[in-house]
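All protein chains but one are shown in place.
In order of appearance the chains are A and B, and numbering begins at 1 in each one.
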Amino acid sequence: MASESIAIGRLDAPARQIGEILHDWVTTVDHKKLGLLYIMYAILFLVIGGIEATIMRIQLIVPHNNFVSPQVFNEMFTMHGTTMIFFVAMPIVFGFGNYFVPLMIGARDMAFPRLNAFSFWISAFGGLLLYFSFVGGNGLYGAGNAPDVGWFAYAPLTAKAFSLGHSTDFWTLGLLVSGIGSIGTATNLIATVLCLRCPGMTLGKMPLFAWMNLVMAGLVLLAVSPLTAAQVMLSLDRYLGAHFFDTQAGGSAVLWMHFFWIFGHPEVYVLVIPAFAFVSEIIPVFSRKPIFGYPIMVGATVSIGFLSFLVWAHHMFTVGMNSYANSFFAISTMLVGVPTGIKIFNWIATMWGGKIRFGTPMLFCIAFLLQFLIAGLTGIMLSVAPFDWQLGNSYFVVAHFHYVIVGGILFGLFGAFYYWFPKMSGRMYNDALSKWHFWLFLIGFHLTFDFMHIPGLLGMPRRIYTYEPGRGWDVWNLIVTIGVFFQGAGILIFVGNLLWSSLKGKFAGNDPWDAWTLEWSTASPPPEYNFATLPTVNSRRPLWDIKHPEDPD
Amino acid sequence: MSSMDAQPVVEKSGLDTVKLPAPTAWPIAMAFGVTLLSAGLVTSETVSILGGILAVAGAVGWFLDVLPHEKHVSVPVEEEAGVVAVSRRKVERLPVAPELARALLPLETYPISAGVKGGLAGAVAMAVLACLYGIVNQGSIWYPINLLAATIYGQSMALTPATLTGFHLDSFLLACLLHLITSLLVGLMYGAMLPMFPRRPILLGGVIAPVMWSGLIHNILGFINPLLDQKIDWLWFVASQFAFGIVAGLVVVKQARVRTRQVLPFAMRAGFETSGGAGGTRSKENP
Partner (left out) sequence: MSSTSLPSPSAEMQWVLPSRGRVGMFCLIAAETAIFTIFVIAYIFYLGKSVSGPTPKDVLELPIFASICLLSSSLTIHMAVKSLRNAKVGAFGLWWLLTLVLGGIFLGETGREWYHLIYDKGLTISTNLFGTTYYSLVGLHAFHVTVGLLMISVAMLLTVFGKVKPEHHERADVFSLYWHFVDSIWIVVFTVVYIIGR
């Protein structure tokens, strides 16, 4: 979409061949193009992962359904989870980080532009390798088998004896390969934020977006690496006959769980901290007030990052740990609520007394606040170990983490899409369509995930293929599946709106929101070099200083 | 005016070109090579060999891109309207009645240490009553301690009525920790809340809060501590709550108050780095 709008800037330039444009995108080291590549690639996988979710929900709409076979159902929930986490959420947050961190800190590119290209392409190829398993993977049921061991692939299900063929190896290798890209991008983001800030932008004057991306990148470094190590061990087990997770030779299946979740829990914060970053940029601009409590927001982000490494075993209460471990992880999990609560109060305080404009980005942020609060509250419920013994691995847990990921992270992402779409494409989105998207998706989200808590409380386990009628689950599952279609319609409107508006939308101008961070001081879309002259800043809101020379921050 | 020249410089510069890193295909070649290298593990060795060759070629090409000097291209700087538009409008303000009642935040409050002291004092009072209950009713000082530990300690559920009166080090430590943390948190909450009810702090702290707290516990105790729920003696429980509330409230109100940041200018309270320094009292809110 950006190449199209760049061409508008140069009306005199001759129309370029499609091959030339393609060559441009493949060889680019420009952080903005790579950011867009990340985002477009993630949207593609978002649609694929959404289709997988829809297949699961259609299967569960009525008892004793036979929409798909049990093995396809297993593949669907495995691929849905893996896709959404590794090939939708992570690339999208990396894409926004890539695009906007250099712009916000007044830099011309990322610290390592070629590494940036390498990281994107290797992540993308990792996703393709995983999806190649649908055609090329031979598993338990013959050829063309996708991985079907669940997204956390517990041992001993992944052992050679229980997972024949190569379908599990596709999962391992796909994640291993894309993990290299994640570590590369995280390194790049940290180096960019620390080494390329424009003159005057001290760490204390950096936009919160850059701060939170810095923390996120640090989490990626320390969280994805353990996963990489665990995947190497699993591959050694499967290829060379090592015994890491082989219980018959004294290995431990629980060790895999620890290794997976020491990655898995920080990963949640890898995804949600960028959502915090979006919200922290959008809410002030749409409330016409500076962010409330900037230093405390930074401190809360850092402490969330720190705490996220101390809570992993709350995913494992049902495994049967001793009381000390249960108590420790219950308490540390509850502690996460403190900095998160501080953030929610700060956002509310930013809105308090402000002159709020209810644009679509702001609507998504307000929905984010409410839904993320509820998600946090069910999280506190599940952190109580005995409560978790009752509801672990039930649909209550599924509803809880979808509340976090969809109600929190995805709503934040949609807000970010609408907020920065004018900057990325140079054109304004269609406002009516965006409102349709918001309301349809909001209704669909609440139909699906509010009501999903109830069958969980009634004992419906996750990953179940089908169920008996008359257990009180039927009507709830019906409502949950109906909600999916609302969400699907919302997503289609969203994608259609992006495509249509990037070609036909009204020109947005440099600064459609009257915002305060540096990305709005340059053209929309920004030229390749971002800033003709590197800016110099004196405050947290450099554009405010320009617009109000009589009253600088 | 001196602040003009210190603004971020975004207007058109004198430069004609900007040096940027040159586009290159080697990273994608290397990425594809590494992917093929691992894809060979699930397909055939030839794929791995091809991937290995591609990865090495990509690495060498990449190396030559950055050594001895990084390759650059010069991108021409385009004409650009560097002026940032201000979309501010003049608006008429609605008159606000001066006598309009608004919520006020306390200008003075207790220091955090007051909450801590109150919490600790209340903790002692509560523990004394609870232990008294243990001795008077059950003949063992350890009885209430074991019950309390059951909130977070699974092993406590296994205690029989006979062992429930005995001493268990793990239960004792956990119960102390739990009691201390909860007391401190409640004490801090008293410290924060009492100034908001300036007329009758002891009524709030000593009567209303224990009643509400006991009511809450009465409803949810079955979930958080089933063992305690079975064995609880509500009369003694409520009495110990009152003891905590009154003692903690008394200790807190005895402490000297400190001024809150409400008296500071808004900019400082909101945590801005103001260029005007601490003397700036103007509001930073936008129209």
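As a convention for this text, a residue touches a chain if its C-beta (ideal position, glycine included) is under 8 Å from a C-beta of that chain, and two chains touch if they have at least 3 such contacts.
Note that the coordinates shown come from a computational prediction; the quantities given were computed from them, not determined experimentally.
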Chains shown that the absent chain touches, full complex: A, B
Contact partner of the left-out chain, one of A:I21, A:C195 or A:V475: A:C195
Absent-chain interface as seen on chain B, which is shown: 1-3, 6, 63, 67-68, 275-277, 280
Those residues of chain A which, in the complete complex, touch the missing chain: 111-112, 115, 183, 186-188, 190-192, 194-197, 199-200, 217-218, 221-226, 228-230, 232-233, 236, 240-244, 249-252, 255, 259, 262, 536, 538, 552
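As a convention for this text, only the chains that are shown with their structure count from here on.
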Distance between chain centroids, defined by C-alpha means - chain A, chain B (Å): 22
Residues of chain A defined as touching chain B within the complex: 9-10, 24, 26-30, 106, 108-109, 113-115, 117-118, 121-122, 124-126, 128-129, 132-133, 136-137, 166, 169-170, 173, 176-177, 180-181, 204-205, 235, 239, 288-290, 292-296, 323, 326-327, 330-331, 353-355, 384-387, 509-511, 514, 518, 520-523, 527-529, 531-533, 535-540, 542-543, 545-549, 551-553
List of chain B residues in touch with chain A within their complex: 1, 3-4, 6-13, 15, 18, 20-28, 30-32, 34-35, 38-39, 41-43, 62, 65-66, 75, 77-78, 80-82, 84-88, 152-155, 170, 174, 223-224, 270-275, 282, 284-287
